[in-house]
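Below you'll find the structure I mean.
The other protein chains are all here in position, but one chain of the complex has been omitted.
Letters A and B mark the chains in the order given here, with residues in each chain numbered from 1 onward.
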Amino acid sequence: MTGFISLFQAAVVFGTVIMFGAVGEIITEKSGNLNLGVPGIMYLGGIASLAGAFFYENSTDSPNSFVCVIIALLCAFLASALGGLIYSFLTITLRANQNVTGLTLTIFGSGVANFFGGSLNKLAGGVGQISVAATSTAFRSGVPLISKIEGPVGQLFFNYGWLTYIAIIVAIIAQWYLTRTRTGLNLRAVGENPATADAAGINVTAYKYLATCIGAGISGLGGMFYVMDYTKGTWANDGTIENLGWLAVALVIFTTWRPKNAIWGAYLFGILYWAFFYISGLTRSSQEIFKMLPYVVTIIVLIFISLRKKRENQPPEALGLSYFREDR
Amino acid sequence: MVKAASKKEALVRIARRDSMAMWKSVAIRLLAVVLSLILSGILIYAIIKENPLKVYESMWNGAFGSVRRTWITARDTMMLLCIAVGLAPAFKMKFWNIGAEGQILVGGIATAACMIYLKSLPAWLLFICMMVASCVAGAVWGLLPAVFKAKWNTNETLFTLMMNYVAIQLTSYFVALWENPYGSNTVGVINQGTEEGWFPPVFGQEYMLNVIIVMVLTVGMFIYLKYSKQGYEISVIGDSQNTARYAGISVKKVIIRTMLISGAICGLSGFLAVSGASHTISTSTAGGRGFTAIIVAWLAKFNTFTMIAISVLIVFLEKGAIEIASKYNLNDYVSSMITGIILFFILGSEFFINYKLIFRSKSKEAA
Partner (left out) sequence: MEKNVAVRMQHITKAFGTKVVANKDVTLEIEKGEILALLGENGSGKTTLMNMLSGIYHPDKGEIFVGGKEVHIESPKDAYNLGIGMIHQHFKLVDVFTATENVALGMNKTEAKNRNAIAKGIAEICDRYGFDVDPDKKVYNMSVSQKQTLEIVKTLYRGANILILDEPTAVLTPQETDKLFKVLRNMKKDGKSIIIITHKLHEVLAISDRVSILRKGEYIGTVETKDATVQSLTEMMVGQKVELDIERPEVENKEKRIAVSHLTCLNKYGVKSLDDVSFDAYGGEILGIAGISGSGQKALLEAIAGLQAAEAGSSVRYFAPGSEEESELIGKTVTQIKQMGVALSFVPEDRLGMGLVGTMGMTDNMMLKSYKKGVVFADRKTPRALASRVKDELEVVTPSLQTPVRKLSGGNVQKVLVGREIAAEPTVLMAAYAVRGLDINTSYTIYRLLNEQKKKGVAVIYVGEDLDVLLALCDRIAVLCAGKLNGIVDARETTKEEVGMLMTNLREE
């Protein structure tokens, strides 16, 4: 039981990172933009929050935890949205290929983040030295009242940093937005058939830009959560963010483009990610084989979706294509 | 209601170009590279406060500063080029093989396995074994997504992407298995003393063989795509699968065949990386080059000779950035950052080759 509890707890932490990434990417893809820059965007979000918090904490003797949180959130969101903006400008305005632009964004984002991550470490006095304890503590604090719940139920569900619950709320809002609102309907139309949306008087370019930038901003919060919660406000360039970023891209398919499915899907991916740790009798090498699980499961889901061909489960029809009104 | 009536005419409009002179499109791309170098220069200046020209000088030194450095630059260019050449047929078929990274790794694993288990073979036989094994491993990695794409139209972009991570974990598994010395969590240089399975020097040059192999592939792939029947089939499928079916081309067969070739060449670049360069295997053997090569292949519009130029540029930047990093005490990631910026610019520049901007004042004058 304790084994399962700690597995589940680890899964929820990584799951939250993936959930932010996937929900952001769903919104982006609903506008017809397949952004393979998610890992890069999550890197940008992570490093920006860390840098913002670092400079704030260094500038004052007694950092206010509320200010810490606001600064980190803002930095993460804005830096990631900026990544989304670069992608949007290239693919929407300049009509560059989406796959290639996304991959470049991933290269760029990991370069920027690890470069500045390394520099920040140096500024703070050496490898692994940077630490934003106050901000990290503020993020890791639980939700009042429910975090006091004890016993297995409390340990399983109520003992996480408050951002964990925000992720779920963001997913629910995204689901509601896409299916129940006027602009959500318009956004889906843009991703399905931009020419139709255009003829209906919808500003296709604006929708694509906004969806991609806001989507990127949300994805970036995943990077921030990883830095603030999992690594406790430090920087290590071991590539985990990139792994989680690709898993977020995979999760989008797993959810069949529905944010509500990202909630349980993300935790499932988290469990698959950590499963090797809790299976007894694995040697160090065979553990590595078990770490393949989330990727293998995604492949299986991918095959399954393509086999079933259900109309409602298909990707947005114009996904990956750029739109130019005067194309003939 | 007549809100639109008072609105001004839009300032700028976009129209598709019919065609553009060769020299103009080359000039636009060069301009993009120059602009991006200027931007990177400003960025570097902001960080290290050093004269950007001096920075570029040390970048040049990093890549071509000595004979040895030039050869290493050549070796790494060949590696990148080899992957891009491998990707070319798949991309020409509009099959998004994002899985080069994984295909390189399994090729590398196969090579390392030969080096470890078959080192008693004669050198020439071992060489052939490594070559064949790496190709087969890469081909298998390419085959899986191809089969599903051919049979059920499973999305290959995401399938190949996931195969990368399966390959990375597989590499971790073998690294743990072959760990040397124990506890180091690396394989170490394989056959360090005896150099079994290492590329032999050709014409006295350690990396000459890498150059020869990749140049043969580059020329061969160019001819294959342009003049062969199979190359023609690939082009037809890349344009329209329906037309291919109409012409009696078996789309499934060609998808699978082409991905076998693509995967095999990417696998072969794993062989180059392990046997012809590092003589070891780790999860960073591919080092993101599988992704960079996608961009190389795309920008070159599948022309393997253009790929040479782009590969040289990117490897030059990498080497240069690493030199700056060590000289000015920064970390290596500065190279990814600069590569990213330059690729953004080149990607963006394509727009000005395919489209033109029409400004309002100009069109009014014309009227």
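Basically, a contact is a pair of C-beta atoms (placed from the backbone, for glycine too) under 8 Å apart; a residue touches a chain by one contact, two chains touch by 3 or more.
Quick caveat, the model's predicted, so the values are computed rather than measured.
Residue A:199 is the one among A:5, A:199 or A:300 that touches the chain not shown.
Contact with the undisplayed chain is limited, among B:51, B:70 or B:240, to B:240.
For subunit B, the list of residues touching the undisplayed chain reads 1-5, 7-10, 13, 15-18, 227-229, 232-233, 235-236, 239-240, 242-243, 245-248, 250, 363, 367.
Along subunit A, the points of touch with the absent chain fall at residues 182, 185-186, 188-189, 192-193, 195-203, 309, 311-312, 317, 325-326, 328.
In this section, only the chains that are shown with their structure count from here on.
Averaging C-alpha coordinates per chain places the centre of subunit A 27 Å away from that of subunit B. Those residues of subunit B lying in contact with subunit A across their complex are 14-16, 47, 96, 98, 148, 152-155, 157-159, 161-166, 169-170, 172-174, 176-177, 288, 291-292, 294-295, 298-299, 330-331, 333-341, 343-344, 347-348, 350-351, 354-355.
On the side of subunit A, the complex with subunit B involves touching residues 34, 36, 86, 89-90, 93-97, 99-101, 103-115, 118-119, 237, 243, 246, 249-250, 253, 283-289, 291-292, 295-296, 298-299, 302-303, 306-307, 315, 324, 326-327.
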